[in-house]
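So that we are looking at the same thing, I have put the structure below in structure tokens.
In this view, the complex is presented without one of its protein chains, the others remaining in place.
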Amino acid sequence: MRKSVLFLAMLCLCVVSGAWAEETIKVGYLAGITGDFAAYGQPEVNAVKLAAEEINAKGGVLGKKLEIVIYDYKSRPEDAVNAVRRLIDHDKVVAILGSASSGANIATAPLVNRAGIPQIGTLSTNPLVTVDEKGKVRPFMFRICFIDPYQGRLIGYFAAKELKKKKAAILYDVGSDYSQGLREYFTKSFTEYGGTIVADYGFRGGQDMDFRAQLTQIKATDAEILVLPNIGKDLALPIKQASELGMKDIIYVGGDGYGEFMVEIAGKALDGSYWMYHLARQDPAMKPFFDSYKAKYNDDCQEFAIAVLAYDSLYWLADSITRAGTAEPKAIRDALEATKELKLHHATLTMDPKTHNPLDKDAVVLTVQDGKSVFFKKIRPQ
Amino acid sequence: MKEVSHGLETFLQQVINGLSLGSVYALIAVGYSLVYSVLLFSNFAHGGFLVVGGYACYAALKVLGANIWVASAMSLVGAGIVAVVTERLAYKPIRERTNVTLYLLIASMGMSIVIENLFVIFVGGRFRALPPVIPTSPVSLFGLATTSAFDLLSLVASVVFLGALQIFLLRTKWGLAIRAAAYDLRTAGLMGVNVNLLVSIVFFVAGALAAVGGIFLSVRYTLYPQLGGITIKAFVAAVIGGLGSLPGAVVGSIILGLAEMLTAGFISSQLRDLVVFSLLVVTLLVKPSGLFGKNVSEKV
Amino acid sequence: MSGYTEGIIILLCINAIAGMGVSLLTGFAGVFSLGHAAYMALGAYTTAILTVQYSMHWLPAIVAGGIVAMIVAYFIGVPTLRLMGDYFAIASLGLGEAIRLILENWQSVTRGARGYPGIDPYTTLPVAVGAFLILLILMFNFINSRYGRACKACRDDYIAASLLGFNTANIRILALVLSAFYCGVAGALLGGFLSFIQPVMFDMMKSTELTAVVVFGGLGSMSGTLLGTLVITLVTELFRPISQYRMLIYGAVLVIIMVIRPEGILGNRELPSFFRRFLRRDS
Partner (left out) sequence: MAAIIELTNITKTFGGVRAVDAISFSVERGELAGLIGPNGAGKTTVFNLITGVYDPDQGSIVFDGEDITPLKTYQVIRKGIARTFQNLRLFQRSTVLENVMTAAQNGLPYSFWEGVTHLGRWRGVERKIRDKSMDLLARVGLADRALQEAGTLPYGYQRRLEIARALSLDPKLLLLDEPAAGMNPEEVYALNDLITAIHRDFGLSIIVIEHHMDLVMEICPHIVCMNFGAKIAEGGPEAIQRHPEVLKAYLGDEEETA
């Protein structure tokens, strides 16, 4: 309990010091520090703090310093709603970054639209985040990542055209919106490219950690590739268990759920797998980020996709504020929408004003060699 | 989708998968059932002990560079101590004041949240894995099915630990006292048994068993603060077997492991949990106190 | 009033409605459930489907949400309420998960795990407060009637209750069905508040939260449940800036309450009786 008292005291200090430094631009950040996405919460917080420090060290934006207000949303939509309301009404932020969860962002979209505060989703890949179910763009919602249909198509294209495989098995998480989405769009595009799905098995993320039942069934088919549209441990564990079941020849393909921590779990079995990703660690443009992250936090940033997207979304926002010439939310929104050929660290960004999704964002295919992910190639499906 | 020649092989494979999953459930379920038999409440913090065991082993291996035997021993003792401390801090004051087990249950839920979040804060939420200290290489069983060496080891270890527990309960003075307490804690107290020491021993044993489960789970699967959530399945297994009955917990676990694997393999992988819970409900409807539970009728 | 305050009040009303439902079942009928989030899910999905798919007005749709939860609760309750204590708790946990599983898998109707978007934001402040007040009055009337006494009799001693001519099984089912109605309405309101629902919102964590609030406020005290909802909701908001410690504090508070004052804040008394005692002491 003493610790929390200490924290309250520190909190008061922060508030007081915040009152003195008036020349700041407040930006909210929704982080999944506790709950289901807790594994990804710390890297995103670290990265966005790092970006703020760098930007402020170079003189801030419009001569003002950026101040990041970080709230946890327990990885749950109903909590995200309150966090966003608090950011808007209480902290008076000019824009909100995060969250990584599509569910949370779909729930907060009506709020930011009503309040007129722009929000940028980092890893929320569900199309409904920026476009409502009637196909109308949600004016204040943006995202920096590609969307599930695109990612699903990437996997389908890569499997059918690059790897030239015709028979795929899928193992997806029934309880995850991300996984269900990827599976749906992969199936659609893979069959369009002439492939067939020979096995399609679900599991439940969270409690299910044993995939041997499904893998045993998949092993009995003639599937050439195993598509894993999952996140976190639900990617590493099937691969590990498949290798224990002696499935040597099957090729694993997945989306941006990949993380380097998987090597610790699945080890050698991971070698030769392919992942559609936002960036590669070896990208020279990313070297400064990884170096300063390591210097500041003494950590390799294994969950780097979410970290880099959080990091770059602040840079994107800073650029938009500069272009808008004012930290007024509506002006920021317009600037965000008008983003063209903006060079960020991990990619060059152009906004599609009709969908608020990045236009033609290249995907990077990573492959794993000797327990390290390496750049394989850039792809853009036809 | 399946070839006929694969039929038998696949079936055998699923049975082996089920047994190995069931054996890990059994280690967890037995500890949970043991606590239930004495204090008559569902200790939801049991999953927390398992996580403590897993991280203790991880730390010993990675940070201290200990070998697997030393690390396991440290993990067992560590989780046992955490279990005893939890009991002393959170449960003892409650059970001494009242015999309403609901309060204990809520406190245990609180403890499970506390333990999980302590790890989130101080260790981080990252998924970790123990170094491959236990071989997981594929082993072929007479050419009929493939299993990992680890599964055979975990089966053996489960049998060894459960056997040791059985000997402890049947052959030692404290084992006898625990069995008496399982009959009636108050009577045991009246008979001159040091009830607090006895409860501590029960928690230490339960914690240590949970740690064994934790080590196996983190080797077989992965280690992260929410790993304790898997204990729900073990609870279900213990309830199917009959709360408070140790053989019941083992049998329930094996049934559950097999049911999960066979359902996922041959009926529907999505509906695996649905089948598991239907099994639970059906068992309880046919036999409300579980397969091996004592039928307690209240004295009027 | 700022949107933030408004949001908190609406959420407070929703949580309080669900809390009252669980309080009736756990605090008054003595049945301990770990799966009540599932009834919220049923209410939320029914209302969402009726308003979006069949363009029904939200008011009858919310009531329908509550009724669907009731019906499901009835069919679950008849066989499982024979179970006592921890057996029912574990079974309810399993059933709650099973309902969520069905919502995840029944994609043609519920759209599965990806969630159900585009629900009309019908849960405005007046709607939430109005629903809360109406249900509050009905609940207090209920517990101050023959039915309330019957529930308490079953809770305190179900054998004595049956020997006073109570059909204890029916009373437990009545309590479960009513609590499911309250949770169903709460879920329906939550759907209208968020405009978006996902099965994962109604998981075991949510069920635990509902029960924790009831225990925190005091078993057998309806006003205690309301006070508990208020305290826990406000504390979670208060500690938002120290995000990562929030859950830890929440867990620790549960343990500390159980150790220091297991009967909850109010014990089994209602708030007015405290005022009365206070006044008596004064005079």
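The chains carry the letters A, B and C, assigned in the order they are written, with residues numbered from 1 in each.
As a convention for this text, a contact is a pair of C-beta atoms (placed from the backbone, for glycine too) under 8 Å apart; a residue touches a chain by one contact, two chains touch by 3 or more.
Quick caveat: nothing in here was measured; it's all calculated off a predicted structure.
Across C:Ala64, C:Val127, C:Ala150 or C:Val255, the single residue that touches the chain missing here is C:Ala150.
Residues of subunit C in touch with the missing chain: 138, 141-142, 144-147, 149-150, 152-153, 156-157, 159-160, 162-168, 220, 268.
Basically, only the chains that are shown with their structure count from here on.
Contact with subunit B and subunit C alike is made by A. Among the remaining chains, the Cα-based centre furthest from that of subunit C is the centre of A. In terms of their C-alpha centroids, the spacing between subunit B and subunit C amounts to 30 Å. Counting partners per residue, subunit C has 101, 104-105, 244-245, 247, 252 as the residues that reach two or more other chains.
Each of residues 33-34, 36, 41, 174, 204 in subunit A touches at least two other chains. On the subunit C side of its complex with subunit A, the touching residues are 2-8, 11, 101, 104-105, 112-115, 117-118, 121, 190, 193-196, 198-201, 205, 237, 240-247, 249, 252. Residues 32, 79-80, 82-87, 89-91, 93-95, 97-98, 101-102, 104-105, 159, 204, 208, 211-212, 215, 219, 244-245, 247-248, 250-255, 258-259, 262 of subunit C are the ones that touch subunit B when the two sit in their complex. Within the complex, the subunit A residues that touch subunit B are 33-34, 36, 38-42, 174, 198-199, 201-204, 206-210, 212-214, 216-217, 219-221, 232-233, 236-237, 240, 243-246, 259, 261-262, 264-265, 267, 302-303.
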